[in-house]
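The complex appears here minus one protein chain, its other protein chains still in place.
Going by the order they are written in, the chains are A and B; count residues from 1 in each one.
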Amino acid sequence: MKILRNISFGQYIPRDSLIHNLDPRIKIMSCLAIIISLFLITEYLGYLILGSFVLISIIISKVHPKFVFRSLRPILFIIVFTLIIHLFMTEGKVIYQLGFLKITQEGLIKGLLISFRLFILILTTSLLTLTTSPISLTDGIERLLSVFKFIGMPAHEIAMMMTIALRFIPTLLEETEKIMKAQMSRGADFESGNIFNRAKNLIPILIPLFVNAFRRADELAIAMEAKCYRGGEGRTHYRELKIRKADILTFILSVLITIMVSVMF
Amino acid sequence: MFIHLENMCFTYSLGMPFETEVLKNINLEIDKDEFIGLIGHTGCGKTTLIQHFNGLLTPTSGKIYVEGVDLNKKGVNLKLVRQKIGLVFQYPENQLFEETIDQEVAFGPRKLGLPEGKIEKRVREALKMVDLDYSLYAERSPFSLSGGEMRRVALASILSIRPKMLILDEPTANLDPRGRDNILSEIKKIHKNFGMGVVLVSHNMEKVAETVDRLLVMHRGEIIIDGAPKEIFEKHANDLVEVGLGLPQVTECMHKLKAKGKDVYTGVLTVDDAEREVLKKTNKEINV
Partner (left out) sequence: MVSILIKIKNLSHVYNYHKKDQIKALDSINLEIKNGDFISIIGSNGSGKSTLAKHMNCLLLPTTGDIWVDKMNTNDKSKTWKIRRKVGMVFQNPDNQIIATTVEDDIAFGLENIGINTKLMRERVDWALEVVEMEEYKKSEPHLLSGGQKQRVAIAGAIALRSSYLVLDEPTAMLDPRGRKEVMDIVKKLNREENITIIYITHLMEEAAESSRVIALDKGKIALAGKPEEVFIQIEVLKQLRLDVPQITELALRLNKRGINISPHTLKVEDMVESLCLYI
């Protein structure tokens, strides 16, 4: 687990590209627009256009494709599983038969389309997290949510929670490793036994971890107060977000494409 | 020989981009009833080394034997090893989780599969070893205690396994002088009265040197000095300073006097030692 100490958390890969330098708010909104339109598309051409848009963006981002596809790995199973379900479970014209398993033409098409949809969905979100640092992301989310402050949206609080969570993930992972080793040293076994046993065996890890996390939260709150924190009112920002020409153009482009594919196709 | 290491090396993340060689060529023999101090800076590998003693880590090359058993061999019963070698991590109070102290200290023996009657006996015994009265503490929540008490409960929870050797990683971390002295004297008592071998890992040179019989000094993954504390302070003071480990004030004083040409014994650790030596050299009456 020491590996985790050496690699920065999150998927962020710093590069100097057009995409990296975009305002995070624009990126988040474009990402959302693409994802929404993914579910509104009805024609193949729509998928093609959207897919190309995403792939071109990946190329522009200068992030090596291997990182991009690495983010697909955990979902690969779901994509394949979905494909198989649709292949074998959809009614229609049978094109291939293996024993009692039937693959239908409709199933093939539907399966491929839905898998492709998932594929683009993951690629889009990965593109966002690969090209936007965690701080930028939380900043962007905070600013976007601030728009809804008038209906009581706690934008600042949400952003603060995200930042603190991101900050402490590596620390808590380290803590988990330490607790595991300590419990193993007095005979705890996390590997053998059935599912129920293994779940029960997690208690000696979870309870100390929770206690630890609560204590940290307490101390952190005091430290924050000592640094004059009293909520979101009157706070300024260390990092400025500026909308530039590239941002406006990107936004217009994304909106156009998404409207185009969802309305026209 | 209780623990035997032969040309042992350990590299973290072997074969991956961030691979780091943490331990190099460790050769070490520890007998069952020794009282050893393992000193070195953060990052010298001491915590990594002790995690090999109970099989939490396995060497990337070289051998490690515990009571003659090769820990690297397939099918080694690590649970048995962990019963023989009780490893207490730094800030052990962070591992407490049970509802009562009785259950907490019983965790280890229970995992060993001991019958209930024996378990209670072990719990009483272990709490006694750390000076906690069973009748007062058994039913309390471990989280209701002070920091120092919690640490003693954590220690008891390892002692209840009845290990043959106790390995403690920075047992005095973040304790005030009173707490530190208490726990060190408790450990010393346990070593003497229960015949448990002890390895104390620390970067607090002064206090550990006073307590142990043998000092191992580590630097950058290697054991660079191995010997009795007084001998080390007499003959290897320069090495200690070179690797950034301080000397007790009185030791430094004697060495500086020697450097000025005075014929003094430099293997002093405590104020008592220094007083005796100075009085000897100034021909004053010794009433110690």
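The rule is simple: a contact is a pair of C-beta atoms (placed from the backbone, for glycine too) under 8 Å apart; a residue touches a chain by one contact, two chains touch by 3 or more.
Note that the structure is predicted; figures quoted are calculated from it, not measured.
Taking the complete complex into account, the chain left out of view touches A, B. Across the interface with the omitted chain, subunit A contributes residues 5-6, 8-9, 134-135, 163-164, 166-167, 170-171, 174, 215-216, 219-220, 222-230, 234-240. Summarising the interface, subunit B meets the missing chain with residues 41-42, 146-148, 173-174, 176-179, 203, 244-246, 248-250, 252-253, 256-257, 260, 262, 264, 270-271, 274-275, 278-279, 281-282, 284-285.
Criterion: only the chains that are shown with their structure count from here on.
Here the spacing of subunit A and subunit B, counted between their Cα centres, is 45 Å.
By the touch rule above, subunit A contacts subunit B in their complex via residues 2-3, 6-7, 175, 178-179, 181-189, 203-204, 207-208, 211-212. Those residues of subunit B that touch subunit A in the shared complex are 12-13, 16, 18, 20, 51, 54, 56, 79, 82-83, 86-89, 92, 94-97, 107-108, 111-112, 143, 157-158, 161.
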